[in-house]
Each structure stands twice: as structure tokens, then as C-alpha cells.
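Take a look at the structure set out below.
All protein chains but one are shown in place.
By letter and in written order, the chains are A and B; residue numbering begins at 1 in each of them.
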Amino acid sequence: MSEKVLMKGNEALAEAAIIAGCRHYFGYPITPQTEVAAYMAKRMPKIGGTFLQAESEIAAINMVYGVSSTGHRVMTSSSSPGISLKGEGLSYLAGSDLPALVINVQRGGPGLGGIQPSQSDYFQATKGGAHGDFHMIVLAPASVQEMADLTVKGFELADKYRMTSMVLADGTMGQMMEPVSLEYDIKPAPEKPWATTGTKMQREHNIINSLSLVPEELERLNIERYKRYDEVEKNEVMYEEYMMDDAEICIAAFGIAARVSKNAITEARRQGIKAGMIRPITLWPFPKAPFKKAAKSVKQFISVELSMGQMIEDVRLATECRVPVTLCNRVGGMIPSPEMVLEAIKEAAKNGGAR
Amino acid sequence: MSTTQFLFAGFGGQGILFAGKFAAYKGLIGEKQVSWLPSYGPEMRGGTASCSVIISDEPVGSPIVSKPDVLIAMNLPSLDRYESAVAVGGTIFVDSTLIDRKVERDDVAVYYVPATRLASDNGMPTLANMILMGNILKVMNDFDEESVTEALKKVVSAKHADMLDVNLKALKIGAEYKEEV
Partner (left out) sequence: MVVFEKPHALTDVPMHYCPGCTHGIVHRLVAEVIDELGIEGKTVGIAPVGCSVMAYNYFNCDMIEAAHGRAPAVATGVKRAEPDNIVFTYQGDGDLASIGTAETVHSAARNENITVIFINNAIYGMTGGQMAPTSLPGQVTQTSPYGRDVKLCGYPVKVCEMLSQLDGPEYLERVAVNNVKNIKNAKKAIKKAFQNQIDGKGFSLVEVISSCPTNWGLTPQNALKWIDEKMIPYYPLGVYKDRSAAKEETK
């Protein structure tokens, strides 16, 4: 095993992107993800890559669109308000079936909001985030190691399915340091015969395009795209089950909320309450199956979120409302404490849940 | 099986984050699980700075330290703000040059180290943080020169390699400091 080094989440992510073969980064400064840009600004010129501070988030995502059209791995990163601006580009990337990696180190909203950690862009990330029928693959790291690992994974999945992968992190994940190992077996990117890098007068011209004025044609394209999404749902779901073997109370949490919840579960177990957790790692595709299965034995679910309750809707859908799903949340940059989550677990246990 | 939660707090510019990073590396070298989480944003600019460090035998859950086992207070606002949060039976290290009051709680151990004065007396005015750190390691029975040097090498960038010796010296001054009774 390689030596572990302490790295900030934002920096581990940036270095992992470079290891994954990304040589083009476009961004616009915004707290709390600016370290990604700073890291890229330092590293890219030294390895023959591009770092460009764009005039706007909109320009940055469209530069990503341009690079992706040429078949190269490319990324941009931002935080919540900046991601809203990138929405246009995200829709066009989807409509043109272009792979890209987008990082959202979330902060509290709406509007300018705050700069402390948040998970309130869950809907935006998992339900489209811009106009039209489309999905992004949404990856939710819960450690600095995962910030790096899921970045590499994000590039691979983006290329494999010609989709945008989004790493949905939060201010804590971006700012914290933990030991990481950045050893990866990077597979070569798949051939991209669709790329626009010049015909060399040897083939018909390639066209990267999301316009389709004939409704029948546009319908067909949408249906085909969703067949691809079906494949993603079938093959790429990732989640972690924590102490779920005999769990009677199940926490649903991702990212920093999952880290906090682990403390609460440890304490609940110490007090004799059978608590466990399902931690979605892919938020889209959402891990429906483990939740559905857990709904047969679990007496109550608690969705722990840094939002007013967004993922809870997916938990309810996945469990088909067979058992109660309650919310334990803080917002605006506040983070639920382990004590708060423990209280929620105890409350659930009292209400006929586990003992 | 043990977990120690540290909270370092002081003014921006006192090397709060650096000391925390050193502590985290020291833990990592000792094959512990570690996490380091800074406060960030405008409060970093000239105001108070703090960072949470967790050193544990098992994977770290929440990286946020709200009930520190060890509080390192390098200015009065930090002691005022966090004194009550320290876990019962915990420890508080106070830079007694900059904080002229005593800790009011009697259920925690307290060490007063005039780190800022020691730093200026020894011609290393920016290293009060590491003097304090040396004292912490000594008190926690965790000061061995080999791993301390190794951890220093991780946090002192190659660009400032000449700072290694003076940092080590600061740690030693802190370790050797005995509270005047």
C-alpha cells in the first residue's frame, strides 16, 4: 500500500482528476471550493494542461462543453450558486450526450445563501437541475478518500455512458483533511469516434448537437437516452450498509450527515438500540433496492440531511411508505450533531421501533 | 480503543491550523485514524481561527469537534467561547501570555503555558503555537523526538526546510516547560 498523506478534500479531488487523465479545468472562484481552482492553477501548467479562470460560470461550463466535444477528459467545479449558473450547460451537455465531470461543493442557500456546508442542492443534482429530461450520475463522497475515489469513478462513468458525472460534496468534505492514498489503476478512456477534432478528410463530418426540430426524432433521442439511464440504474448503484444486519432503526444519510450519524449509531448501539444506516454513494441512481429490502425488517427510517428534507422523498419512494420515514435536519450551514441524531434514534425507538 | 478530540482556537495568524495539521500528522505517523477540519470563510481573515482534529484507533465518524477532549486556547475569545464545551475530565491548554484569566471549571485539567512570551524570549516570535504543542505532547506522554521530527517534515514545506530546526526547538522548549508554581 502506498504511503498515506494528509490532504484537503478539495485538493485530493483535484489531484485525483489529474491522475484520471483530466488535463483541462475551467472555473470561477467561489467559496468553499476555490482550493480546487488554486490547485489546478498550480499543477496544470506543469503537466501541459489547461487551467483557465473563466469570465463566468456560464462560460466555464461551455468551455467544458467545447473540450468534451474534442473527446478529452474535462472538469469544472463550483459551489451552489455557481452550479445554478452552470445549469444551462448541464442541460446542453446532456442533450449532446457529452461526458464531463462537475463538482459541487455545496453551501447553504437559496440565493447567495451562506458559505457553510449544506446538502440543499440534492433536488437540483438528482432531479435534473436544468431544463429538459435528463439525469446526471451523482456521487456523494463521505471522506477525503472518497472525494478522490469518486472523482476517478466519475470520469470513468461519464465516458462510459456519455453523461455528466457530478461529485456532490459539501463544504466540510472540501475543507477537511484526512489521510488519502492516490493509487489508481486508470483504464484508458474509451474510443470516442464522435469527437469533433477535424475530419482529416477521411470521414463524414461529426456534429455535436442538442437541437432536433422534428418531434418524432427528439422523442426517439430522449427514449434512447433513457435506455442508457436504465443501464446506469442497473449497473452503477453504490451504497454502504452500516450495522444493518439486525437494524430496527435505519438512518438514511450521505456525505457529512452520514459521518455524524455513524457517531450517533455507535452510541445508540451502546445503549442497546439496534440502529444502522444505509448511506447512498450514488444519489442518482438512488439505491432503491437496499431501502426496499430494509423496509421489510426496519421499523422506522430517519433521513438525516443538511436540507429541509430532500432525499427523504427518495427514501419514501424506495420504501414505498411501508414504514414511517422521519426527518432529522439542520440547514443554512448548520450541521446536525451526533447528539441530535441520537435523540432522533431514541425517539424512534420509543415510538415502537427497536429496543 | 480510544479517540481524542482536539480543538485548536485562537487568532488568525497564530498558526492554529498549522499546529492542528502537525498534530494530525503526528497521529497518522503513529498509525492512528485522523481528521482535520478548519473553520473557513470570512472568519479566517483576521478574526478567530479554529480547527478540529480527531485522532482515533478506529475510523473517524464526524470530523466536527463539538465536545473537545483537549482545548488549545491561544486567545481570550477562544477560551470564553469554548471553555464550557470541553468534555468533563478533559484538558485545556492556555497561552497564559495572552489570556490573563484562569479557567473557571474544576472538572478539567488545565495547563498554563506562557507560549507567546517563551517564543519571543527565544527569538521565535511566530512559534508560540509549536511551543504549546510541545507542552501538549509532553503532558499527553506522546513526545518522542523521532516521530515529532517526522511529523514536522510533513508539515514544513520543502520550500521552508530551514524552518525545521527552529520548529523542533520550539517543540522542545514547550516540552521542557514546567509551570511556575
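The definition used in the following text is that contacts are C-beta pairs under 8 Å (C-beta built on N, C-alpha and C of every residue); 3 or more make two chains touch, one makes a residue touch a chain.
This structure is a prediction, so every number in the text was calculated from the model and none was measured.
By the touch rule given at the top, the unshown chain touches A in the complete complex.
Contact with the omitted chain, checked across A:Asn209, A:Asn235 or A:Asn351, is made by A:Asn209. Checked against the full complex, the one of A:Leu13, A:Val36 or A:Val74 touching the unshown chain is A:Val74. From the set A:His24, A:Arg107, A:Arg259 or A:Lys346, the residue in touch with the chain omitted from the display is A:His24, counting the whole complex. Residue-level contact of chain A with the missing chain is found at 23-24, 26, 50, 52, 54-56, 58-60, 62-70, 72, 74, 88-89, 92, 96, 196-202, 205-211.
In this section, only the chains that are shown with their structure count from here on.
Computed centre separation for the pair chain A/chain B is 34 angstrom, with centres defined by C-alpha atoms.
Of all residues in chain B, only 21, 24-25, 28, 33-38, 40-42, 59-64, 66, 154 touch chain A in the complex they form. Residues of chain A touching chain B in their complex: 4-6, 31-32, 115-116, 171-172, 175-179, 256, 259-260, 262-263, 266, 335, 337-338.
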